[in-house]
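The structure follows.
Only one protein chain is missing from this complex, and each of the others stays in its spot.
Entry: chain A
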Amino acid sequence: MASSGGAVPFWRAAGMTYVRYSNICASLVRQCLKEPYRSESLSREKVHFSVSKWVDGKPEKPVIESLIVALVSLD
């Protein structure tokens, strides 16, 4: 469309995937919202996952983690 195989978007050239770019854009937009909407939307960024470390070929007890990550935070 815009590129003929030569020009790539600047984030692709810097080694970023589209998924990461899209998630960064979304989290920046969420951080600019007004108050009631902002806290609702930050709950959407939560990632829940369970991690189990493997030692000597055996999995240890899995740990359930809830991670709230602001991908790009304003310091």
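In the analysis below, a residue touches a chain if its C-beta (ideal position, glycine included) is under 8 Å from a C-beta of that chain, and two chains touch if they have at least 3 such contacts; residues count from 1.
Just so it is clear, contacts and distances are computed from a predicted model.
Peer 1: Given the choices "Electron transfer flavoprotein subunit beta", "ATP synthase subunit delta', mitochondrial", "SSU ribosomal protein S9P" or "Synaptobrevin homolog YKT6", state the protein name listed in UniProt for the chain not shown.
Peer 2: "ATP synthase subunit delta', mitochondrial"
Peer 1: By the contact criterion defined above, which parts of chain A meet the unshown chain? Give residue numbers in ascending order.
Peer 2: 1-2, 9-11, 13-16, 21-26, 28-35, 37, 41, 44, 72, 74-75
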